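My questions will all concern the structure given below.
With one protein chain held back, the other chains of the complex are shown just where they sit.
We call the chains A and B, going by the order they appear; numbering starts again at 1 in every chain.
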Amino acid sequence: MSHDTQVLGSTAGKHKEERAVRQVPFRGGGFVHRPMGPIGAVVFLAIIALWEAGSRTGVISPIALPAPSEALGALWDLVVTGMLWKHVGASLYRLVIGWTLGSLLGIAVGLMIGLFSLARAGLLPLVSALFPIPKIALLPLFIIWFGIGEGSKVATILFGTFFPTVIATYGGVDNVDRNLIRMGQSFGLSWLSIVRKIIVPGAMPAILSGFRISASIAIVLLVAAEMIGAEFGIGAYILMAGALFATDQLIAGVALLSVLGLSISWLIGRAERALLSWRA
Amino acid sequence: MLAISRRTFGAMVMVGSLGFMACEAGAADAINVGIIPSLTSHSPSIIAEAQGYFEDEGLDVEFVSFQAAQPMAVAIASGDVDFGLTAISGGLISLADKGAVKVIGGALMEDPEVEGQKILVSKAAYDEGVTTPADLAGRTFGITTAGSSFHYMAHKIADKEGFERSEISLKPLQKVPAIIASLKSGQIDAWAIVPNLANSLSAGEEVVEIGEVSDYIDSYQVTTVFTSTENAENNPDLVERFLAGLSKGIDDYNAALVDKTMSEEETAGIVEMIHQYIYADQPLDKADPRIRAGAMRISPNAALSLASVEDQLGWFKSEGLVPEGVTMDVLVNTDYVETH
Partner (left out) sequence: MQLILDRISHRYGGTNVLEDIGFTIGDGEIVCIVGPSGCGKSTLLRIAGGLEKPDAGEVLLSGEPARDSLNPLTYIFQDFALLPWRSVEGNVSLVLEDHGVSAQERRETIADVLARTNLSGFLGALPRQLSGGMKQRVAIARALAVKPAIMLMDEPLSALDSQTRELLMDDLIGLWQRERFSALYVTHNLAEAVRLGRRVIILSRRPGRIREVVEIDMPLEERPDRVTELDRLQRHVWDIMREEAREADREIADVA
């Protein structure tokens, strides 16, 4: 072996003398994402700093946008008056109840559509027809159906989260490996066992990505939901700020929504890591 | 350069009168006037346009429709609209505080001799014993948004009847139709609104009238005329011409529908003019009675009740809805109309 390499080495050396030897040019690389550390935070802070500077120097008119420091001031006002917890609490209550009920119903209906041909034939066209309806358009009807109390607010979020969950769930069921189901049948597993132990866990990745979408939709709908008769809530706070043209409060409220969105996305990320640890 | 950078931020810019200066040499100045096509109080501008009063002043008026007062105020601040009539709202004061808009005259007003705004309750609340405004303590009251005229009226009732403002539970419902639906279905107990809407509501089974707003607010200046600060301060000629045209429209409106001193024929003509924009979605024979019903007086010559505006501003401050530092000077430009 060592003899062979020697021979190869010597021929390579000979070639070097005879004609110019070049290195093979590197053509790989790129198209791969590298972790970049805290770049996201830096970009965010840079934009805030630029914005603040623009406001201070008057390049950005106070009517166009309040300075970030003013928005921060409005946020601080919320903290010291204790209103922050009232607003966040009221919104969280609506989000949690509406989203939980919408998701549970959505998973139930999604499983039915995924498992039963009759449900699929009967419900799928209905879901496809109702999903694209903007729930805000139904708000006046929701007032009559569910009242101006918590009912219509929870219902708005519930309807908004229900449909994407249905679609994610039955899509997940459809994508469960048929061979696994056949395996379950071949070992004489009961229908319920196959659903519980094979189909539901198999559809779980799709259901969880559905949760990401439905949670974002729930936050988007929060402002619409709190248009009706809400004294407290982040959405109500934003609407009031809009009506009073208090742009600093408006930005503060929007920032709160965005923090809420980040927190929920983080929670779902945790849930994914816990429930889907079996994926590579 | 400045204007471009603001535009880039997707916000509103005060280009306002730049356009007019450029074409001053032309025949007529083109201006945009904001109206809300569901409120008859916007009629004077429409009459003035139809009768040619604006044309006489060398103004070429284009009407821009809005669903609510708030976006109209923002459009005036941005310079997309030049003049508008709306209630004094938190948003309007806030825009004035930012140096964008000014109140320059008065419009709709409570007149003790003319039917004014009514206090309404749902049938359910009435049956439970809410028969006078004094019974509103502990009840729900519909408003569009915080800092709207409805919010103000609710608190003025509480003040005069001697109970805490917080005893009236306010329900922000954003839009007038939502309030009407809620009142009719008994989901809110009370509301206050201009007579033409109030009368058509209390004509039905579900709503009962229990009082008048004029008993609670002295010489209430319900709506005002406003324009951009740019116009008010640098373009007095344009403002004066607009107000002159508007005043003639106001006179026609009051004569036809409030004092009813016009002949039926002329009145019908006025109603037809108004119908071009107000209730235009209904046939004339249906819209006619709705336009005539419960017309409230519009301040002659757009005279402004400073006392009422001051009271309203004071209330906004006391509720913390606008910054403490806003003064009457910031909100009102008194150069143009008679004040009292």
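Keep this in mind: contacts are C-beta pairs under 8 Å (C-beta built on N, C-alpha and C of every residue); 3 or more make two chains touch, one makes a residue touch a chain.
Not measured: the values here are computed from a predicted model.
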**OP:** Indicate each shown chain that the hidden chain touches within the full complex.
**Re:** A
**OP:** Quick one: say which of A:189, A:255 or A:271 touches the chain that got left out.
**Re:** A:189
Subject >> Missing-partner contacts on chain A, residue numbers >> reply: 177, 179-180, 182-190, 193, 197-198, 201-202, 204, 276, 278-280
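Note that only the chains that are shown with their structure count from here on.
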Original post:
Which whole number of Å gives the spacing of the CA centres of chain A and chain B?
Top reply: 42
Original post:
Inside the complex, what are the residues of chain B that reach chain A?
Top reply: 2, 5-6, 9, 11-14, 70, 73-74, 77-78, 89-92, 94-95, 98, 100, 144-148, 170-174, 177-178, 181-182, 185, 187-188, 321-322
**OP:** Provide the residue numbers of chain A that touch chain B in the complex, in ascending order.
**Re:** 59-65, 139-140, 143-144, 147-148, 227-231, 236, 239-240, 242-246
